[in-house]
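As structure tokens, the structure follows; a few thoughts come after it.
Note that one protein chain is taken out, while the other chains of the complex remain in position.
For subunit A:
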Amino acid sequence: MKVSVDIRHSVQHGDGTKPDWDGIMETANHQEGEAAAVKIGDSPLESNQPADSLAASFSLLENHMFPDPVESNGSAAVSRIEPVNSQPPDVSAEHLGLDEKPPSDQVMKLDPEKTKTECQNDVSMQPADGTTEDDATDNDQSDSGEFVVTMLAKAKLEEQGIGVKGRSSPLLEAGTQESSSFTSHRDEDVTADSWRQHRKHVFVLSEAGKPIYSRYGSEEALSSTMGVMMALVSFVQSGDNIIRSVYSDEHTVVFLQKGPLVLVCVSSSRQSEQQLQGELLYVYYQIISMLTQASISRIFEHKKNYDLRRLLAGSEKILDGLLNLVDSDPSFLLSAVHCLPLASSLRDSLSQILQKAITPNLVFSILIAKNQLLTIVQEKTVIEDSRLEPADVHLLLNLIGASSAFQAGEIWTPICLPLFNPDCYFYAYISYLDPPECTVCLLLLSTDKEAFYSVAECKRKIEEAMMAQNSLSLIAKAGTYSVSQVGVSDLRHFMYKPFDVPDNYRQLTQFTSPEMEAPYSSEEEKMRLLDLYRYMHGRIHSTSRPLKLIYHVAERETLLAWVTSKFELYTCFSPLVTKACAITAITKLLRWIKKEEDRLFIRYPPKYSTTPNPSKSSRGGKSDQQDSTDNGFLSLL
């Protein structure tokens, strides 16, 4: 079995003290040979010993979770052959720049320059970090040169067998499995093959090693597995290092420690470490949204081996729902919010309705249809020059989606928006406006825990105004759009995320995307396309070699990803498209988006003033915190 371990020193290095990752890498490589490879921060001399023990611990972990004999005696040959076998030859080409790796690198992690500490996460807050791209819209020409490299890279890529396209069969299995066994993961037999074959396991444990959450199977049944994980983590911690990821032939194990919680993802999805870490962060945030960071810290300060499941009881479904969304909804990958396309006049009138129905201490009014944003109106002073972060919106949407109980009545619940303020609660009023269909949902956030009746009164005003304007039936007609509207025949799908909509107006990051239509209508194919996007995204945001443009000819489609200072774009074409066609298509697409902008995005979100009682503000010491909001966000995510 091949194992490689990636460890980061918890002490952040300044630029001057960049450790020599490549050197370390090599050392580890030679020393461990076929057995294991370890990436460890700081001194290369020290890396030897932890490497052995860690590799041993990891083998133990793998044996715990995946005690498949073939895999454990698997030599390097097994690992090399497998991807090549599973991939039809001569079908793919990709623009890889100079990022080529020898085949054996699959099990090694060779992008070691993660010394940029803010890049702990894939989430694309920073446009193509570091690579300042010349102005976007007119560089079709300059970039087209890169397509040439594509052809050169073709042969190499085939050897390499990286990417996800050749892995369709395991993915398909995982995909169907996940959707069919959606409901009863808690009761799963953790010794069964089916349990092991889940594409992505997620575990949450406390620093003391107490199980808190497992995506599949009950935490009790898994406590020994979690114990091994914890042993790994604490072993590395003892040396002031923080374990970040472990790679084997089949799995990527990513660790994330946040305060007293340790989150672990064991994935065969071939996503990048940053992507997986970003997903773990969402899990962490969802927990925070229910309990707040402050109370979690307080609890564990009090009692190191507190069983947090007592507080999370009944909330597992929310985490399950989140992880299903993370797998199936690109909003999370893009850290942007998808809003429902709507005639701007209708959106404006809805915003005005919300704007008028206010009560003291109301800070956000959000209207949601079909799980997408219709409009969002916010209080002026609370969020003066900060915006609601997409991740907070995702958590809110997941909360609404995960609890069908919401449909039964009006809900009043404390909820923390971790990126807004991880230590305070808002009080969320949630109610559907169109029973019994329950597709249009109103979410009102107040900072006043006593405001239920007055906030509920706002809902009645909103309901009345919407009735008067016949809004519900207009909303019902709105929906996702078809890519055919763009009028480019080879274009099958795209995701477009502008960095600022519009005109530097700082607001919620959004993206737009058409419906996934044939050939991506089945769940399996949807997942396959998403995996391709994830792969492209991973390459674009690679911390070692971020790319601005990728032209990827896969077996059944051709993809083009492009990031500029103004937008991030992922497109999927039929496999027969030519480069020239693709370029023309993208030009057309950008033009179309520009034209439809008003309909596709929430452009001028209005504000209201409810003059909140400052003492009740959820942001607490607002003035000190507001400045650091952005930095805080970047370093957190």
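Miscellaneous remarks
In the analysis below, a residue touches a chain if its C-beta (ideal position, glycine included) is under 8 Å from a C-beta of that chain, and two chains touch if they have at least 3 such contacts; residues count from 1.
Methods note: contacts and distances are computed from a predicted model.
Missing chain, UniProt protein name, picked from "General transcription factor IIH subunit 3", "Alkylglycerone-phosphate synthase", "RAB17, member RAS onco family" or "Multifunctional methyltransferase subunit TRM112-like protein": "RAB17, member RAS onco family". Annotation: of A:Gly409, A:Gly487 or A:Pro575, A:Gly409 touches the absent chain (contact as defined above). Listed residues A:Ala451, A:Met536 or A:Val577: the one in touch with the omitted chain is A:Ala451. From the options A:Ser214, A:Ser248, A:Ser315 or A:Ser331, the residue with contact to the chain not on display is A:Ser315.
In the full complex, subunit A touches the hidden chain at residues 290-292, 295, 298-299, 302-303, 306, 310-315, 317-318, 399, 402-415, 425, 427-428, 449-454, 456-457, 460.
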